[in-house]
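Just dropping this structure here.
One chain of protein is taken out of this complex; the other chains stay put.
Going in written order, the chains are labelled A, B and C, and every chain counts its residues from 1.
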Amino acid sequence: MTRHKPFADAFGPATQTGWRARWFHIIFGHEDAAGRLFDVLLIIAILGSITVAVFDSVAQAHAQYGKLFYALEWLFTLAFTLEYVMRILVIDRPWRYIRSFFGIVDVLAVLPTWISLVAAGSQYLLVVRALRILRIFRILKLTRYVGEADLLWSTLIRARRKVLVFFSTILTLVLIFGALMYLIEGPEDGFTSIPTSMYWAIVTMTTVGFGDITPKTTLGKMLTSVIILIGYSIIAVPTGIFTAELAAGMRTKRKYRPCPQCGQADHEGDASYCRICGTVLPTDND
Amino acid sequence: MTRHKPFADAFGPATQTGWRARWFHIIFGHEDAAGRLFDVLLIIAILGSITVAVFDSVAQAHAQYGKLFYALEWLFTLAFTLEYVMRILVIDRPWRYIRSFFGIVDVLAVLPTWISLVAAGSQYLLVVRALRILRIFRILKLTRYVGEADLLWSTLIRARRKVLVFFSTILTLVLIFGALMYLIEGPEDGFTSIPTSMYWAIVTMTTVGFGDITPKTTLGKMLTSVIILIGYSIIAVPTGIFTAELAAGMRTKRKYRPCPQCGQADHEGDASYCRICGTVLPTDND
Amino acid sequence: MTRHKPFADAFGPATQTGWRARWFHIIFGHEDAAGRLFDVLLIIAILGSITVAVFDSVAQAHAQYGKLFYALEWLFTLAFTLEYVMRILVIDRPWRYIRSFFGIVDVLAVLPTWISLVAAGSQYLLVVRALRILRIFRILKLTRYVGEADLLWSTLIRARRKVLVFFSTILTLVLIFGALMYLIEGPEDGFTSIPTSMYWAIVTMTTVGFGDITPKTTLGKMLTSVIILIGYSIIAVPTGIFTAELAAGMRTKRKYRPCPQCGQADHEGDASYCRICGTVLPTDND
Partner (left out) sequence: MTRHKPFADAFGPATQTGWRARWFHIIFGHEDAAGRLFDVLLIIAILGSITVAVFDSVAQAHAQYGKLFYALEWLFTLAFTLEYVMRILVIDRPWRYIRSFFGIVDVLAVLPTWISLVAAGSQYLLVVRALRILRIFRILKLTRYVGEADLLWSTLIRARRKVLVFFSTILTLVLIFGALMYLIEGPEDGFTSIPTSMYWAIVTMTTVGFGDITPKTTLGKMLTSVIILIGYSIIAVPTGIFTAELAAGMRTKRKYRPCPQCGQADHEGDASYCRICGTVLPTDND
């Protein structure tokens, strides 16, 4: 459960002194006033840079405020670059941060704007903006502290094998029904190939139903009805899996507490002894 | 649980006398015959005024019954204004009512028609009618007495943090997928800007699928399939959250109260006797 | 729980003799071989008559087999009329049957074909066929014996107040969002009136999304996104309600067993004593 370990512990065990220790707590810490202010400013900057990228894609807005957007783009890029350099400077194990998920996202968020200086071109700039949007994942970092996110996440993790079985069933059905509809309807009704037919089968089975491709023949409509009813029935399956797992998770409040004797790590929240070998479990201090 | 406190207690502690006390019970009370008759008449009037506004927007109906609708409009406005004045007159703490949610809705429901006398204009009248529709919230006031509404409401309240985490995940996905589809498909296929692309992503991930914008390129169709399957999977999340919370809410009605005779500990909340051996259960003092 | 009472008990307590008693058991009974054969033949006849009506509506089939369909139509009508007369003849309390739901459906299933003899006209014949389709409800009569139908039904009954609260919320939202979209988009984008707008709001909130009417303005698209996300969230509510009720119903296997002392009828399946007054409950013999 590294997810519970605070960043401060993961990246530097408080051996810094002076300005480094101070800025380490501001940038990586979330406890004192300065650390929280930094978090809020960072989120505002991320949301601001995303807003600029989003509105710059609107033709009218680009025509009217294009220059302002360009200036803001560089302002945010400089700020994020400064932030990235600071993170590396104040940390004890910089490589560990650089190779972490957010370390890579952080550098990807500023790199494209810098590259655009050398290899200019409007279409490249667009790619830059799309990559920057990944920075919003940083905000999700904060939800780590919302205990609820943990419950939802661990529910998904526990349900992962059921979900995998479910998805292979879905994809098999999509393949078979896609091929059948391609044979029945044919290219003249929009089912131009099996991949297109499979795209249609996914759109139909999940009840999205764009309507860009629809069956025209009687046999095609009958098979579509069957496909839809199957899709409608199995929509229950992921919901059922998730609900049952979540209900079980809420009921037992299971915890990750490895038994020192036999290693069984999955115990109920009120357990004092390992249910497999009877050893006393270590007290849960968090 | 202020929601359970009757209006009569909240707005006036029965210090009125004579006609005020009498009308206070008719308007704010729901217990005696007169109070219930007033409630029923009020609901009929609200539904009637909404029906008039709704049908007045149909071109043919407006052409044929426009004058009747106008007369009814004013009839309902006068009735609601009289009702509002009465509410203020019979209550002990009128300001508390005026500043309450329903106090504001009540005045907003009549104000626009009166304003239309001074600042006339057909388009303004339309706004008037839309605001009046908010009056239907008054009817919801009655559902407060249906105990079930409380259970549903408290379930939503308890689930609010899980729902917040869920919605930030959805919006992040919408942003990323919207930007990617804008880059892949481009303006010529209807994905004219990132905001439009995000609107499409919401329509698609939630399985609505209008079909006004659809992917044309092969890469776009592949990404759409992925987006749809993700949307289809996470539709399970809010359902799971709500169901698990509701089941937990319904289960708490059961209590752990061991029978002194046979030891059966799992009894319903209102049980006075053990359903297995008939022994008197110990009184529940919590 | 009249639903559990067999038809034989409800309509005639075995006082008939001779051919009436015999045919009573064939027509109303489901126990012996003859009774079961009658049920199967009846279901085949109902499905056959529906199939004829359905395929007669297809233009090509009508042109080719119109006369055969017409002949079969009359064959089924005569058979059902004979069946209806037999039911009245062999029963002890014919009025009770005639006024029951299936009694009314049975007569409605044959009446229109007979009326078409007097008041002919092709459009009237169509109405005849639509009414006949109601006969399929007779088949549902058999599901009464599938105990599962009872569980699903009693779950819906127990959840009815929650569902009512839920539906009034939905309809209020449909009204408000419908009126707002009418004001924002206006008749030129397909939102021709508030009723049409409400139809669109229902289609959108329930994630059906036909795409016959779609928002064109930026503000309209933003409001649509909000409406969709609200609809997507509350789709969880009916599912949650039904699931929680069904899970509770399956867990406790509640039974309708009225207490002879205090009248409390809702007890758990394993209860021997009333949990309210401690009286011994009558043994459950079915």
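A few points about this structure:
Note that contacts are C-beta pairs under 8 Å (C-beta built on N, C-alpha and C of every residue); 3 or more make two chains touch, one makes a residue touch a chain.
Please read these numbers as outputs of a predicted model, since none were measured by experiment.
Within the complete assembly, A:T192 is the residue of A:T81, A:S100 or A:T192 that touches the hidden chain. Screening C:A45, C:L173 or C:L246 against the full complex identifies C:L246 as the residue touching the chain left out.
Checked against the hidden chain, the listed residues B:T77, B:T224 or B:T239 yield one contact partner: B:T239. For subunit A, the residues in touch with the chain missing from this view are 161-162, 164-166, 168-169, 172, 175-176, 179-180, 182-183, 187, 192-195, 197-198, 204, 207-211, 214, 218, 221-222, 224-225, 228-229, 231-233, 235-237, 239-241, 243-245, 247-248, 267-268, 270-280.
The missing chain lies against subunit B, touching residues 207-211, 239, 243. Even with one chain removed from view, subunit C keeps its contact list with that chain: residues 50, 53-55, 57-59, 126-127, 129-130, 133-134, 136-137, 139-140, 143, 146, 148-149, 151-152, 155, 163, 167, 170, 195-196, 198-199, 202-203, 206-212, 235, 238-239, 241-243, 245-247, 250-251.
Here is the rule we use: only the chains that are shown with their structure count from here on.
Two copies of one chain, subunit B and subunit C, touch each other, and the residues they use overlap weakly: the shared fraction of interface numbers falls below half. A simple rule picks the central chain: find each chain's mean C-alpha point, then take the one closest to the mean of all protein C-alpha atoms, which gives B. In this assembly, the C-alpha centroid of subunit A lies 31 Å from the C-alpha centroid of subunit B. Taking each chain's centre as the average of its CA atoms, subunit B and subunit C sit 29 Å apart.
Within subunit B, the positions touching two or more other chains are listed as 195, 198, 207-211, 235, 239-241, 243, 245, 247.
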